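What follows is a structure written as structure tokens; I'll ask about it next.
The other protein chains are all here in position, but one chain of the complex has been omitted.
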Amino acid sequence: MADKRFFTVSEPISLEKLAEIAQADMAGNISAQALYRDVAALSDAVEDQVSFLDNKSYIKAFSTSKAGACLVDPDFADRAPSGMALLLTKQPYHAYARIAQAFHPDRVYVSQHHASASIDPSAVIGKDVTIEPGVVISENVTIGQGTRIGANTVLERAVTVGAHCNIGANVVVQCCLMGDRVILHPGICIGQDGFGFALGAGGHLKVPQLGRVVIENDVEIGAGTTIDRGAGPDTVIGEGTKIDNLVQIGHNVTIGKACVVVAQAGISGSTKIGNFVIIGGQVGIAGHLKIGDGAQIAAKSGLMRNVEAGSKIAGIPGKPIKEWFRGIATLDKLTRKKKG
Amino acid sequence: MADKRFFTVSEPISLEKLAEIAQADMAGNISAQALYRDVAALSDAVEDQVSFLDNKSYIKAFSTSKAGACLVDPDFADRAPSGMALLLTKQPYHAYARIAQAFHPDRVYVSQHHASASIDPSAVIGKDVTIEPGVVISENVTIGQGTRIGANTVLERAVTVGAHCNIGANVVVQCCLMGDRVILHPGICIGQDGFGFALGAGGHLKVPQLGRVVIENDVEIGAGTTIDRGAGPDTVIGEGTKIDNLVQIGHNVTIGKACVVVAQAGISGSTKIGNFVIIGGQVGIAGHLKIGDGAQIAAKSGLMRNVEAGSKIAGIPGKPIKEWFRGIATLDKLTRKKKG
Partner (left out) sequence: MADKRFFTVSEPISLEKLAEIAQADMAGNISAQALYRDVAALSDAVEDQVSFLDNKSYIKAFSTSKAGACLVDPDFADRAPSGMALLLTKQPYHAYARIAQAFHPDRVYVSQHHASASIDPSAVIGKDVTIEPGVVISENVTIGQGTRIGANTVLERAVTVGAHCNIGANVVVQCCLMGDRVILHPGICIGQDGFGFALGAGGHLKVPQLGRVVIENDVEIGAGTTIDRGAGPDTVIGEGTKIDNLVQIGHNVTIGKACVVVAQAGISGSTKIGNFVIIGGQVGIAGHLKIGDGAQIAAKSGLMRNVEAGSKIAGIPGKPIKEWFRGIATLDKLTRKKKG
């Protein structure tokens, strides 16, 4: 049960309404008017709560769950305990997301410009914007309607933030054009100088970084992540891409649409990532590479070469994941032989 | 000698008193009333300073040290230079910690609520709390007695901070219940949404993150570390656990008591770590794993499987550290052979 100190809780929702929200079909002998109050895990849920089964390894937990209702693939419906209302769907996790959202609507921030914020008079701020305490909004910043700027966040000159964005606390943004519905978690740094130096024995000469960061609609970026602006071309984060915490993205990188970049990954300068690419945690990608659409890079890999669309890569240096596993098995076998 | 601009320095302390603080036995021909003024490394220490020998490889430095007194294991006492006062203990490094603490007591923060802080009237703030400039304390926050909140830190709604905590500057905390004597270094982000998406070709659907972060007593967390709140269950950091800088901890992770997590390690969602586990720097641990009590994971390892209590693991993927070293030796031998 979500802690009401931290989360909004809706009124109870009927089974019928839940089926509509979940885009699921009702099954079982429960009244369509039965009311539910929250979501919960299979092992914790009780009579007035809704759970979900998304992973075969939890079938046992499903069969013994005390959840009043459950989102489940029709293929597993016969494993349900008696008396459980079923909401049948081929995508139980998506359906769970929608129902959890219905029980716990996003927090609505009260529109305000807090008196302790420093807002340059040249800034253009839309309707229903929330500017929390200590925020700094510099000259010529633009903020779209319904956006929240979290406490002590700093938007440097001419930054553009779209509508209905949620910018967390203690974020710093420079030289950036941001679309709508972007979510930035706390502690992010966007648009600072890339790491550009002309190296030399007499010292390293700083190369001016003259590009921007372009963040398209519906991007979400995790806490503490750093994204450098372009050196000349822009750094671009494509529509719907989700980036986790403590990720580093170098100058001139472009990431396509709907990619997933897991925590602590690093992408070096000028690398081009396609659409629907998944990059695992702590992956490192060298500069000036191309990663094709739909590629999947296993956690901790280190890429030194281009990656074809659709391939699955692992290892340092990266290779097709099946070859990587075979290499490990080969070395293990040889090692045991040596020992014997 | 500690720089007095930055550190408090106590009055000189007698040898007798130092022995008491260190829980050590005096040896050598020095008066119990002799006075000492500070701690210092073996190679730097002078007559009125106390040093320590904790590592055999420094025995030579010990034998030639000019330190007036030294904490040392009785087994090495005969290697001391003449004229050095000895403080005999089987735990010289622990004893050093206590003596250094005596010479340099923790800074005492003056209790204040700085005028530039934004404090919601519903917040409940204990006695002797220090609230530095620019701090933002939201509705229903609770802060225990004697706690310090560093400058420009943001505590979002309903966060609970225990007594005698030291929260550094520019920290952001959401959806968190924190015990007593917790130390948070600057730039930490706690309690933001975990990385939860129902992936799909039509875009990635955000899954509401409805849990909290529970931080037990005596936890210390390093600068720039990020800890996501639970997706449903809580993320939990157990009593006395010490986490270094730039560590990433995913949603629903639980870490047991007295663990050590070194810098830049990453722990993926729903993994359960036992008690007294040591996780080296830049380690990556996949999601949904169990790491048994007392396990030790070498720096840079990547874990894809559960780890038994007490085991020592290294490599990507992780294996027992002896096997990992044998694998490396095997490959080196084969490589040399090919070459020859």
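Residue numbering begins at 1 within each chain, and the chains themselves are lettered A and B in the order written.
FYI, a contact is a pair of C-beta atoms (placed from the backbone, for glycine too) under 8 Å apart; a residue touches a chain by one contact, two chains touch by 3 or more.
Everything quoted here is computed from the prediction, not taken from an experiment.
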Touch criterion as defined above, residue of B:G68, B:G150 or B:G269 at the omitted chain: B:G150
Option touching the unshown chain, where A:E156, A:E220 or A:D244 are the choices: A:E156
Sites on subunit B contacted by the missing partner chain, in the whole complex: 2-3, 5-7, 39-41, 44, 91, 93-94, 96-98, 100-101, 104, 114, 116, 132-134, 150-152, 168-170, 185-187, 218, 220, 222-224, 240, 242, 244-246, 258, 260, 262-264, 276, 281-282, 299-300, 316, 328, 331-332, 334-335, 338-339
Residue ranges of subunit A at the interface with the undisplayed chain: 116, 118, 134, 136, 140, 152, 154, 156-158, 170, 172, 174-175, 187, 189, 192-193, 195, 197-201, 203-208, 210-212, 224, 226, 228, 232-233, 246, 248, 250, 264, 266, 268, 282, 284, 286, 302, 316-317, 323, 326-327, 330-331, 333-334
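Everything below uses one rule, namely that only the chains that are shown with their structure count from here on.
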Where subunit A and subunit B are represented by their mean Cα positions, the distance between them in whole Å: 28
